[in-house]
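Below is one structure, written out as structure tokens; comments come after it.
Yeah, one chain of the complex is gone here, protein chain that is, but the others are all in their spots.
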Amino acid sequence: MSLEFTSSEMMSVTAARALTSEMTCFVGIGLPSEAANLARLTHAPDITLIYESGTLQTRPDVLPLSIGDGELCESALTTVSVPEMFRYWLQGGHVSVGFLGTAQIDRYANLNTTLIGDYRAPKVRLPGGGGAPEIATNAKEVFVTLKHSKRTFVKDVDFLTTVGFGRDGKARDNVPNIGRGPTIVITDLCILKPDPETKELVVHLLHPNVTREDVINATGWEIRFADELGTTPAPTAEELEILRSLKARTDAHHAGQQ
Amino acid sequence: MSLEFTSSEMMSVTAARALTSEMTCFVGIGLPSEAANLARLTHAPDITLIYESGTLQTRPDVLPLSIGDGELCESALTTVSVPEMFRYWLQGGHVSVGFLGTAQIDRYANLNTTLIGDYRAPKVRLPGGGGAPEIATNAKEVFVTLKHSKRTFVKDVDFLTTVGFGRDGKARDNVPNIGRGPTIVITDLCILKPDPETKELVVHLLHPNVTREDVINATGWEIRFADELGTTPAPTAEELEILRSLKARTDAHHAGQQ
Amino acid sequence: MAEFLSLREAVSRYINDGDTVAMEGFTHLIPFAAGHEVIRQKKRDLTLIRMTPDLVYDQMIGAGCAKKLIFSWGGNPGVGSLHRLRDALENGWPNSIEILEHSHAAMACAYDAGAAGLPLAVLRGYIGSDLPKVNDQIKFIDCPFTGERLAAVRSVRPDVAVIHAQRADRNGNVLIEGIVGIQKEVVLAAKRSIVTVEEIVDNLDAGVNACVLPSWAVTAIAEAPKGASPSYALGYYDRDNAFYKEWDGIARDREAFQAWLEANVFEKGAA
Partner (left out) sequence: MAEFLSLREAVSRYINDGDTVAMEGFTHLIPFAAGHEVIRQKKRDLTLIRMTPDLVYDQMIGAGCAKKLIFSWGGNPGVGSLHRLRDALENGWPNSIEILEHSHAAMACAYDAGAAGLPLAVLRGYIGSDLPKVNDQIKFIDCPFTGERLAAVRSVRPDVAVIHAQRADRNGNVLIEGIVGIQKEVVLAAKRSIVTVEEIVDNLDAGVNACVLPSWAVTAIAEAPKGASPSYALGYYDRDNAFYKEWDGIARDREAFQAWLEANVFEKGAA
């Protein structure tokens, strides 16, 4: 059986598979939210999803457009204030996985969502840090998902909004009371993990029909590949069906809301 | 018309009169609570009462035995957590009057509710600080009410739990962002106020039928009297009736609760 | 006690040119009606504070109300950039604006500290981030008990807080329900506050632990039905997600934006 799927679908399905029912996941909007809800609707029905708007253990039927859509509150176990969310639930150590998107990532998995260019004279101004800077250190580990390109995968981020392992890979060394940082990066081409020693991102699995050259051409530094480079399993028919119906439901809902 | 009343009733009625409808009053249990609710039931119907258990704007029908009786919550506008009460509402500057009782008070209106004797080998162990240390500095002003005796009115408190004006009368000088401290002390004998300069407590009004000697004999230091010493107005028939019915209602309620 | 005023009167009386104004509502209950009234009254040189300056601040910045923005995430959620904000930052149109940016956690803590009457908040934050290099309101302190290095941020104490809530009772007590965000904190942290509400009712009909702002903690209340639209008010109306998407097109173009502003803000009076 050979299924048709897009690279975006491949990315969402793969990102979803990184999650399990036992996790408490602090979910960023966009790709992470899509992956987390796909996980919940497939193999991880009991995963606990938390959004920074204060919604604890939420189960939206459609993907929220914003971090605080009504869906999230109405389907949550309870909704707390934003300071409580960041202070008691995130900083208090109750989040096992922080799931983040980003505009730029560098070889040490540092994230830039602030700007391209110089801080005082930006070429492109991006939204800013949001929840990410503290999710990255207060969650026990961090998953990152983004599309792979030379613009997004850069040797050094223009601005270090959210720490992966710092400019030299050592930013977490000897810092007490913080999480392990990024443990997996999922793109539309491959799965990367930090080298256990140097913390530099290394490609571990290529998605079906993706070549080493595709990844090399889409990465802004000399990307390394693991010695035993594998292939990511393709999406199953069930995963694709549930993802597509979630997205169709979402589009219909948001378009109709007037 | 000459009414019969006890010195305790005189004290409660006088303490109640210090309060107005415009005040937001953080109420200690016991005498302050009795006075504050009497005020609410007589001349200050719109006074806002706050108890440290988190009950905002409460209107109990009977006096609570504890700071957190069900009455307080059920009749409150809303009930918040204890950290929120102390952080947002008291420290945040929303309390105009802190109304405190105490076991000991000294000439600079410092309060001791910790112990009599030496800290490591107490003669009498008292309950401790409770809310008072921060009520005394975070409320815009403080009213104190207690029974007058040589045991309670001492030259220097054994332990300074809650600051009035400090051991030398100068503890509030140049301390930013705190309230004025005690502005009135109401006992069963008289009304005292701190001297505007030295902060030493001075008797301003004697209750009906109380003499200077009564106060001198019940005070552990050489008590001063104001140049124009007045007499506190006696309780009115209405005040006494409302106070007595409040106390009767309270006794019946608490005895019957099993 | 809170005063009941028209929105026009409340904005006119309590927001002055040059004020520091925090209009909050974390994606829910965003005070759009109040923002539009600020634009209509041509308030200028405001320092605008908001964790998530989305469309309402994009509109106010595009209309020339702001000289400075303090924020932690500035985008059109799920859609993209705030083009008016970017035009101001990248091209100085209609005027250049200063920015001071935080993370969400730090800003939430800064509001919390403001509500708690403190000059600073302490958090485990900003580790390894470049943000402390560009924001002088972030410092680091050592815990006197453990020696751990922690971030400290100056608390937020705005001149005016503006929020939208579901309802107020006739005494001026305000109920906020659902995603309560940072609304209680900003009102308690500010010197003055304006609360717009969907309706004024006899009885709040609130649970024992509901998020209620007592009348004595609020300066002014203005009735503004649908006052959060295109954001939403739980129990009243849904988020107009289609408009959020549509805004992207309007805001990309200065003329389209100005035409929108004329037709939808200036030509409509306050309720």
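In this document, chain identifiers A, B and C correspond to the written order of the chains, with residue numbering beginning at 1 in each.
Note that in this section a contact is a pair of C-beta atoms (placed from the backbone, for glycine too) under 8 Å apart; a residue touches a chain by one contact, two chains touch by 3 or more.
The structure displayed is predicted, hence computed values, not measured ones.
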Would you indicate which residue among C:Gly92, C:Pro119, C:Gly249 or C:Gly269 is in contact with the undisplayed chain? C:Pro119
Taking the entire complex into account, which one of C:Val79, C:Leu100 or C:Ala210 touches the absent chain? C:Ala210
For the chain left out of this view, which of B:Asn177, B:Asn217 or B:Thr236 touches it? B:Asn177
Given B:Leu19, B:Leu90 or B:Ala218, the residue that touches the chain left out of view is B:Leu90
With the missing chain put back, which residues of chain B would touch it? List them for me. 29-30, 52-55, 64-70, 72-74, 79-83, 85-87, 90-91, 110, 114, 119, 122-134, 137-138, 159-163, 166, 171-172, 175-178, 253-258
Listed in rising order, the chain C residues that touch the chain left out are 117-120, 122-124, 137, 139, 141, 143-146, 148, 150, 152, 154, 177-178, 180, 207-211, 234
For chain A, which residues lie in contact with the unshown chain of the complex? 24, 48, 56-57, 73-74, 76-80, 87-88, 91-94, 138, 177
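Definition applied: only the chains that are shown with their structure count from here on.
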Name, by label, each chain that touches both members of the pair chain A and chain C. none
Nearest whole angstrom, what separates the Cα centre of chain A from the Cα centre of chain B? 57
Residues within chain B bordering two or more other chains: none
Where chain C touches two or more other chains at once, the residues are 184-185, 211
